[in-house]
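Note that one protein chain is taken out, while the other chains of the complex remain in position.
A, B and C are the chain letters, set down in written order, and residue numbers restart from 1 in every chain.
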Amino acid sequence: MNGLTLDIFLLAMMTAAAVWTVMRGSLLRAVIALALTSIALTAVMFRLKAPIAAVFELSVCAGLITVVFMSTIALTKPLTHKETLDYTKTRMKRFWLLPVIMALLGSALLYFTIPMDFNLAAPLETAKNFRNILWEERQFDLIGQILVILAGIFGVVVLFKERSKDEPQD
Amino acid sequence: MSWTLVVVPIIAVILLNLPFGEGYRKLAFPAGIFLAVLQSALVLLPIENMFPYGACPLSPFVFLSPDALGLLMILSVGIVVFSALLVGWRMTDKTSRKSDFANLIILAMAGMNGVILSGDLFSLYVFLEIVAVSSFILIAMDKNREALEGSFKYIMLSAVATILILSSISVFLMLTGSTSFSAAAAALKQGNHAAVLASGLFIIGLLIKGGIAPFHGWLPDAYTSAPAGVSIFLAGIVTKTTGIYTIIKLVSYVTGYTGPVKEILLFFGAVSALLGAFAALDQKNFKRMLAYSSISQMGYVIMGLGAGNPLGVMGAAFHLFNHAIFKTQLFVNSAAVEQETGTLNMDRLGGLSDKMPVTGATSVVALLSTAGVPPLSGFWSKLLVIVALWVAGYKIYALIAVFAGVVTLAYLLSMQRRVFFGNISASFSNIKEAGVSFTLPAVLLSTITIAAGVFFPYVFEKLIIPVQALLGLL
Amino acid sequence: MNGLLQFFIITPSLLAAAAFLSPKRIKGLREGIALVATGLNLYFALAYFGRDIYATVPWGGGLGLDFSLRLYGFSSFIIASAAAFSFLITLYSSVFMYKKEHPGQFYLYLILSVAMINGAVLADNLVVLLFFWEGLLVTLFGMIFIGHKGAYKTAMKALIIAGITDLCMMLGIALTYYLAGTLTISKIHLPMSFGASVAFIFIMIGAISKAGSMPFHSWIPDAAVDAPLPFMAFLPGSLEKLIGIYFLTRISLDMFQLSAGSWVSTVMMIVGAVTIILAVMMALVQKDFKKLLSYHAISQVGYMILGIGTAVPVGIVGGIFHMLNNAIYKSCLFLTGGAVEHRAGTTDLRKLGGLGKVMPVTFASFIVAALAISGVPPFNGFFSKELVYDGALERHWIFYFAAVAGSFFTAASFLKLGHSAFGGKISEEFKKIKEAPFAMLVPMVVIASACIVFGLYNSFPIDKLIAPVLGEHAQSHVFSGFPHNIMLVAITLVVLAGAVLNHIYGVKKTGKGLGAVDHIHHAPVLSTLYDKSGQADPYDIGMKLTGILAAGLWYIDRGIDWLYNGFSVYSAYAIAFVSKNIRGASYSAFIIWSLIGAAAVLAMMFGKS
Partner (left out) sequence: MTQETAQLLRLYIVFLPLIFVAGFYCVITTRNLIRTLLGLEILTKAVTLMLALAGYLTGRTAMSQALIITLIVIEVVVIAVAAGVVLNIFRHNNSLDARNIRSLKG
C-alpha cells in the first residue's frame, strides 16, 4: 500500500516543482526548480520500472539542459537585484491565476469519476530486455537520432558562433 | 529505395564535414544537387534493380516501401530541393554559410524522406522533429531581426504540436502496446473514447505543422522572414510533407475516412481556403502574399481529402504535387525579383516583365496554374477536388472552393499587375534578368506545370490513379 | 384566291399609292382616283355581299400564321357599310380638302385605311387581324398629323394610347393562342375559364379603345379640333366604331362564349354605362361644334358596349344595330359640322347663330341626324336604343337608368347645339354665306335619308344582317319592328319631353340657345366635378407615372452599380483586413488560437459519437 502513497508523494513533488519553476521570480532559481522537477521525474520513473530512461533523463535533463540554460542566462545580461524585486511584483499580477486554476482542476479531477471503459493492452510474454529492442526494432529511430544530432551540431555552430567583425550587422 | 533516401544523405553530410581541410565544404552544393536528382530519378525511372545490395540490411519491418502518394512526394521533394539549392546557393553570400545551408537542406531532405517512409507513429514523430529542427536553423541562419522572430514563432508552435503528437502516441501505446499504424487503427475501430482522443490530438498536432487555418499563425512570419532559398524550400515542400502529407497518411492508415474526421477536414480546409485567399488579397509584401496563398491552396487539398471519395483523394494528391511545383516557382520568381531589385514591397515594384522577361513569363504560368486556368495542371487538380466535393454531396463546400478560386485569381492577377506589368519605376530601370540559377529552376518548374497540365491523362494514369489505394486501407 | 384578296386589299392599296404619287398640277386627279377607289370598293362590297368565301395562303413558315381570309354574313355587312361611308366621305372631302395642304397624303391615308379595315374584317387569323389593326394605327397618326402645325401632339397622343391598348390586345391574343392552340379565329371556341376571361379582358381593351370608349377616349376631342374634319367623320366617327364593335362581337360570341352571369359581362356593362354618362356630361358643356360632336361619339360607343355587354340576345342585337345607326347619324352630324366650318369659317358656337336660314339643307339634315341620335321614335337611333334599353333592363335597372339618363342629356345638348348654331338671330357677316357646295350636300342628304330608312324599315338590317350573327341564341323571336316593350317607349318619350322642357327653361333663363344648359353646368355638385374633369385625363396621369417610374428605375440602376464596384470591393478588402489581422502577432496568440482550434477539433471528433 505504501507504494501508492510513495507515488502520490513523488507526483505531488514533481507538480510542486513545476509550479515553482513557473511562479519563481528570478530566472536563475526557476532553472534550479526545473532541475528539481527533473529529479522528481527520475524518481517516479524508477517507480515505473524504467531505470535506464530515468538515469538518462537525470543526466541529460537535469544536467545538460540546466547547463544550457545557465550559459544562456550568463550570456544574456541578467536583471540587477533591485530590478528583479519590483519586476517580480508586477509578474505576480499575471501569475496568481495559475495555482487557482490548478487547484480547481485538481479538485474537479478528483471529484468526477472519469470513465475507464478502455482496456489496456495485454502484457508481452517474452520480457525482451531494453538493449535488443533499441537495436532490432528501433533502428529507424536510431538513424533519426543521428540526423537530429547532426542537425543540432549545425544549429549550435550557426547560432552560437560569435558574430565575426566583418559580418554585416543587419 | 529507402536505403538511399535516408542513410546515404547522412553519410554524405558526415563525409562533407570531416574536420580536415576546407576543400570538402564547397562540395556540399553538388552533393545536394546529386541527391535531389537521384531521388527524382528513383521515382521516375525504374532503376530499382540497379542496386546490387538487394535486401537492405535494416529490417524491412521498419521501412515501409513507399505507397503511390509517397512516390509522388519523394518526386516533389527532389524537384523542390533542387530548385531551393540552386537559388539558395546563389543568394547566400559567405562560403561557410553556403555550406551550412546546403548541409542543412540535405539533412532536412533526409528527414522528409524519413517521414514519407516511416512505418509507425513514433518514427513519424522522430523524422518530423528532424525536419523541424533543420528548418528552425535554416530560417534563423541570416540572424537578422525578422528571421529570428519567424524562427522562434515556428519553434514554439512546432513544440506545441510535438507535445500533442507525443501525448497521442503515449495514449496509443497504452491502449495497443505498440506504435504501429495498424495497431492504432484496430484500437480506433473498437471506438473507445481514449483512442478517439488520441487520434484527435495527433490530427491537431499535424494541422499545426501543416499551417491550416486557425493554427496558421507561424506560417506567414516564418516564410516571409526566412532567406529566399529557405523560403522556397519551406513553402515548396516542408509544410506539405510534415503537415499535409502526414495528415493524409494518418487519415488513410489510422483513423480512416469516418464521418467526424471528414467533417473536421472539410471545415478546416474551407476555413483556411477562404482565410488564406482573403488575407492574400490585401498584402504589400510579395512573399507574404505567397505565404497566405499557400495556406489557401493547402486548404483546397484538405477539403479534397475531406470529400472522402477516390476522386477527392486523387485530386488532393495531385493538387499537393502541383502546388509544390507552382508555389516553388512563384517563390523562385520572388527570389529573382528580390535579388535584382532588393525589395519585395509590391507597391514600389512594377513593370519588371520587360526587364526580366523569363521571370515575368514563368510567373504568369504559375499564376494561371494556381488559379486553375485550363490547360495547366492546377486546373485539373482543382477540377478533381471540386467535382469530388460535389459528387460526395458537400455542395456548399464545393461552392466555397469555387469562390476561393475566384479570390485566388483576384489576388494573383493584382500581384502580376503590381509587380510585372504597369510602368517601371526609375530606380529599377537598369536591372537585368536574374542569373541562370534563378531562370533555370523557373523554366524547369513551369515546363513541369505545363507538361503535367497538357499530358494530364498520362500523368494521371501513371502517378495519380494508384493513390486511390489509400482509401481501401481500412 | 377568287378575288377576295385582290379586290378588297391590293387594289385599294395600289390606288392609294397612285393617289399619293399623282402630280398636283392636274387638278382633281387625286380626288378622282380616290373616288374611283372607294367606288370600286363599294361595288365589290355589294357584289360579294352575303357570300360565304374562305381563302387561305400558306405564309408565315408553318407557325400557323397562314394568311387566311373569310367572308361571311356579318363581315360582308360590315365591309359594305364601311365601303358606303368611305365613298360618301371621299365625295365630301374632295371638296372640303380642296384648298387644304397635304391633300395627297390625306387621300393616301384615306384609301389605305379602307384597305386596312377590309383586311381586318376579312382576317380569319388573329395575327393577320393584328397586322391590319396596327395598319390603321399608322393611317390614324398620319391623318391627324396633317391637320395643322400643332397637330403632332394630338397625333402622338393618339398613337401612344392606341399603341398601349394594342399591346394589351396582343397580350390577349397570345393568351388566347396559348389557351386555344390555334390562331384561326373561326376555329377558336373557348369556354369562359379564368384564363380565357383574362384574355377576353385584354382583347376587349384593344377593341373598345379602337372604338373610342371611356378610358381611352382622350385623343378624340383633341383630334376634333386638330385633325381635318373629314377624318373625324371617317375614322372616329364611323369606321373605327364599326371595326371595334365588330371585333368585340366576334370575341363575345364566337371566340369566347360570353355568358350573362359572368363577371366579364358586368365589367363591360359598367364600362359602357360609365362611358355613356361621363362623355355626355362633358359634351353638354362644350362650346365648340366639333368638340361637342366628338364627345357624343364617345358616349354613343357606351351604348354599344353596354348592349353587347348585357350578353342577352336583345341587348346584343341592339348594340350592333346601334353601331350601324351611330355610324350613320354621327358621320352625318360631322359632315354638317364640316359644312358649317367650310362656309362660316368657324365652329365656335358663341360666334355662330341663325345659320338655318342661309343653309337650309344642312340644317334639315342636321335636324334629322340630331333627332336620330337623341332616339326620337321614327328614326333609327330610337329603335336600336330601345333594344339596348330592353337588354339593360333585363340585366339590372341601374344600367337602364344610365342609358336613359344618357339619352336625356344627349337630347338636351343637341337642342342646345341646334338652337345656338342654326336657330337665333344671324350675325351680319354670316348673312351672305351660301349653302354648302353640291358635292358636300349629297352625302349629307343620303346619310340623313338612311337614318329615316333604317328607322322605319329596320327589319332588313336586324333580321337579315345582325340576327344571323347571334346564330343559335336568337332564332327564338323577332327583334325588328316596333319595340315590343311599350312601357320602355313611354319612358323614352317622357324623357325626351323632359329634355325639351329643360331646354325651354334654360333658354328663357339665359336668353340665348348656348346658355340652355348653364343651369346644369353650374349646379352645386356638378360644377366641382366639371372643374376637376379637366385634369382627369388618363393620358396625362399615365405620362406623369412613367416619368416617376423612369426616375425610380434610374436610382435602382445607380444602386446596383454601387453594389458591384463599390460595396463588393469594399467588403472584400474589409474581410481581407480581418482575416489578415485575426491571427495576432505574438507566438502566445498563435498558441491560444491553436488551443481554440484543438478544442474545436476534439468537439467535432466527439460530437458525432
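FYI, a contact is a pair of C-beta atoms (placed from the backbone, for glycine too) under 8 Å apart; a residue touches a chain by one contact, two chains touch by 3 or more.
Since the structure is predicted, the reported quantities are computational estimates derived from the model, not experimental observations.
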Displayed partners of the chain not shown (whole complex): A, B, C
Residue, one of B:29, B:101, B:122 or B:411, that touches the chain absent here: B:122
Missing-chain contacts mapped onto chain C: 580-581, 584-589, 591-592, 595
Residues of chain B in contact with the chain not shown: 122, 126, 129, 132-133, 136-137, 140, 143-146, 148-153, 155-156, 159-160, 162-163, 166-167, 169-171, 173-174, 177-179, 220-221, 224-225, 283-284, 288
In chain A, positions touching the absent partner: 4, 7-8, 11-12, 14-15, 18-19, 21-22, 27, 30-31, 34, 37-38, 41, 44-45, 48-50, 52-53, 56-57, 60-61, 64-65, 68-69, 72-73, 75-77, 91, 94-95, 97-98, 101-102, 105-106, 109-110, 114, 116, 119-124, 127-130, 133-134, 137-138, 141-142, 144-145, 148-149, 151-152, 155-156, 158-160, 163
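Keep in mind that, in the parts below, only the chains that are shown with their structure count from here on.
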Graph class of chain-chain contacts, one of line, ring, star, complete, other: line
Inter-chain centre distance, chain A versus chain C - centres from mean C-alpha coordinates, in Å: 103
Residues of chain B touching at least two other chains: 193
Chain B to chain C touching residues, read off their complex: 152-153, 156-157, 160, 164, 191, 193, 196-197, 199-201, 203-204, 207-208, 213-218, 220, 259-261, 263-264, 267-268, 274-276, 278-283, 292, 407, 410
Residue numbers on chain C that touch chain B, as the complex places them: 572-573, 575-580, 582-584, 587, 589-591, 593-594, 596-598, 600-602, 604-609
Residues of chain A touching chain B in the complex: 115, 117-118, 120-124, 136-141, 143-148, 150-152, 154-155, 157-159, 163, 167, 170
